[in-house]
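Every protein chain except one is present and positioned as in the full complex.
A and B are the chain letters, set down in written order, and residue numbers restart from 1 in every chain.
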Amino acid sequence: MTLSDMLNIGLMQGFAGLSLFAVLLLMGLGLAIIFGQMGVINMAHGEFMAIGAYTVYMSALATERIAPGAMAYYFPVAIVLAFGVAFVFGWIMEWALIRHLYSRPLDTLLATWGVSLGLQQCFRTFINPKEVSPTLPEWLMGSWSPAEGLDIPINGLFVLSLTALVTTGVLVALHKSRWGLRVRATVANRTMANATGIDTKKTDRLTFAIGCGIAGVAGAAFTTIGSTGPTSGQLYIVDSFLVVTFGGAASLLGTVVSAFGIAQTQSIAEFFMTGSMAKVLTLSLIVLILMLRPQGLFASKVRR
Amino acid sequence: MSRPSDPSRLLDLRRRRLLQGAAALPALGLGGVALGQQFPTAKVNTTKLAVTDTEVTVGQLHSSSGTMAISETGSIQAEQLAIDQINAMGGILGRKIKVIKEDGASDWPTFAEKSKKLLVNDKVACVFGCWTSASRKAVLPVFEKENGLLYYPTFYEGLEQSKNVIYTGQEATQQIIWGLDWGAKEKKAKTFFLVGSDYIWPRTSMKIARKHIETVGKLGSVKGEEYYPLGHTNFNSLINKIKVAKPDCIFAAVVGGSNVAFYKQLKAAGITGDKQFLLTLSVTEDEMTGVGGENFAGFYSSMKYFQTLDNPNNKKFVEAFKAKYGKDAVIGDVTQAGYLGPWLWKAAVEKAGSFDVDKVVAASPGIELKTAPEGYVKLDANHHLWSKSRIAQGQPDGSFKVVAESPDLIKPDPFPKGYQ
Partner (left out) sequence: MESIKALIKRYQLGSLLLLTLLLAVVLPLSLDIFRLNLVGKYLCYAFVAVGLVMVWGYGGVLSLGQGVFFGLGGYAMAMFLKLEASDPESTRIQSTPGIPDFMDWNQITELPLFWLPFKSLPLTLLAVVLVPMALAWLISFAMFKRRVGGVYFAIITQAVALILTVLIIGQQGYTGGVNGMTDLKTLLGWDTRTDSAKYILYFVCVALLIGSIVLCRWIQTSKLGTLLLAMRDKEDRVRFSGYDVSNFKVFTFCLAAGLSGIGGALFALQVGFMSPSFVGIVPSIEMVIFAAVGGRMSLVGAVYGTLLVNAGKTLFSESFPDLWLFLMAALFIGVTMAFPMGLAGLWDEKIKPWWQRRRVERQADAERLAAAHAAYPEVLPPRGGGKAGGDLPEGMSGQGA
């Protein structure tokens, strides 16, 4: 193994870690917004990701049937569509279910788990019980080779840039837009925000829907990595929760840092030991640290 | 869910011909009734199975949901096609076959529970089912205790021989050893990297592969051996490890939905068929529909059957299959093995003149099937099939091109000496 080979491998492994980081961050971002804002645990978060993935799949099918020439362009449109569809579903769910259960967070857990089961069965019955994959456009496949022996997967780069876009978008929105102002006010002091005339109920609904929309985008990004089935949502749910709780529920920066830490730990461990032992190691470390510091890495407020 | 059929004219014509043929068969059916009277229930069923004068009930136990659904749907379809064809010919011993379908949901405890229900509650005469070795191991104690009969269609690791199971798929020595030998000879492979999903079949297969590579066949050395849980989708670190090891051959036994992620990520990392030799034991036409031809092109698969096999039996079989399930339907190795199950059972029952499991099992050794789509097969006394083995290369359009075929039928040897 020459030095340049080792460097290449190191770079590629580091990139693998970054890819995982992007995936975890996308998953946790939507949840962090919802949990931080409303203290609501949405166990159906994984299914919203699946909704986004299925939207991309359906768009691929539709494009193939209607306008096969546009196959190269449909993907960005499909991602925006994924956001929209998940947003609408999130809006409806908040209106129909969540707003009745704000005072009972543990019951929200159970009720949203019920919604996730229902959504899974919907996927199974109305779309396909087998796993499906959209046909990806040509420019997303393959790898980029800046140097001999160094292969960076293009879809990894794509997911990374998408994550960067979404994260900066959310941060900018939170700090520069009116919605962000309302959100920050409600998180800081709900009663006072109500007193100053902010409609916290509407804000909650909008925030929940946006969180679900981001989950949809995450799901859309995952179609480049693997296939989607009715139970794909459950693969991601615990990881997303751990990312958010580990980072500190009310802090977006916490989510970013925790996603990075978890991703790198798992990637590096995976290189030196088997995949499942790496996962066990990462999870145990997280649980241990959470036991020592239950409010997470960056906590602005202790919540029970 | 099956694919919607394409309403093309050609299809209608073929279907019409099939129906016309079937319409002529009531005459045969009448003959079947006569046969039924020739085989009174009291004589053909002395073990209280679900057999009447006009009907015999069988069970079907596969996963129609979960991570294995992508692989098992083909078996369900093939077994149903065989049963429909047998019924159209008048059934077995003058009785039509009735099927009770159960869903194992890719969960082995569910398989065990449903098998108990089929054998104890429904008293079926035989069961066509299971796909993964884990599901087979979970139902095996039930079949042995209740003295049932299972027709198991998947290529598997061997090291098993049960009176209550007929294995219509290849066992390890037929699939693995011949495939590895071909790789070492044709592709000059000396170093191997073994990859598999984490459950019994890949583990045992790689144990046999390692023995063959290092000790018995002395093909070379094993550079790495890794396993990932079923349903796992993140193979980036593994791919980097493969790049470090630079093996001549990647020997893969990744199962179910994980295949899609694995090959997509291989392609994304620049490992493609023209640069790296990869031989897999677990990608058939069924998995190809999910993986996509563009991600697998140039890699090789070792099976006993491919849809593009060029013989008259196969042409008829593919035609009938597509007529029933749509022109986009694909047929993989396990699907074909599933198709063989009902025919082998029919042959054994007719030879034994009874549905009783003990008598059917006693009549099974030596049964030949000349109409098998893969060619001629024979059932050995160890309940496995003599069959040829083939290597095919994946094409960008998702089909397989057969590049090598074993010269003779390979004898099944589930307990090979030197590999224990």
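Note that in this section contacts are C-beta pairs under 8 Å (C-beta built on N, C-alpha and C of every residue); 3 or more make two chains touch, one makes a residue touch a chain.
Predicted model, so just to flag it, every value in this text is computed and none were measured.
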Report task. From the listed residues A:A16, A:A111 or A:V166, report the one that touches the chain absent from this view. Result -> A:A111
**Report entry** Listed residues B:M89, B:L159 or B:V244, member touching the removed chain
**Finding:** B:L159
Query raised in the report: Taking the full complex into account, what residues of subunit B touch the chain not shown?
Result: 102-103, 107-109, 112, 116-117, 120-121, 133-134, 137-138, 140-141, 145, 157, 159, 198-200, 203-204, 207, 227, 229-230, 415, 420
Query - Interface residues of subunit A (partner: the chain not displayed) - result: 39, 41, 97, 100-101, 104-111, 113-118, 120-121, 124-125, 234, 237-238, 241-242, 245, 274-277, 279-280, 283-284, 286-287, 290-292, 294, 303-304
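Keep this in mind: only the chains that are shown with their structure count from here on.
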Query raised in the report: Tell me, which parts of subunit B touch subunit A in their complex?
Result: 1, 64-67, 69-70, 73, 198, 226-229, 231-234, 236-238, 240-241, 243-244, 257, 260-261, 264-265, 267-270, 290, 292, 294-295
Report task. Over in the complex, which subunit A residues touch subunit B? Could you list them? Result -> 1, 5, 9, 12-13, 16, 19-20, 124, 128-133, 135, 141-143, 145, 149, 151, 153-156, 224-227, 229-231, 235, 267, 270-271, 274-276, 278
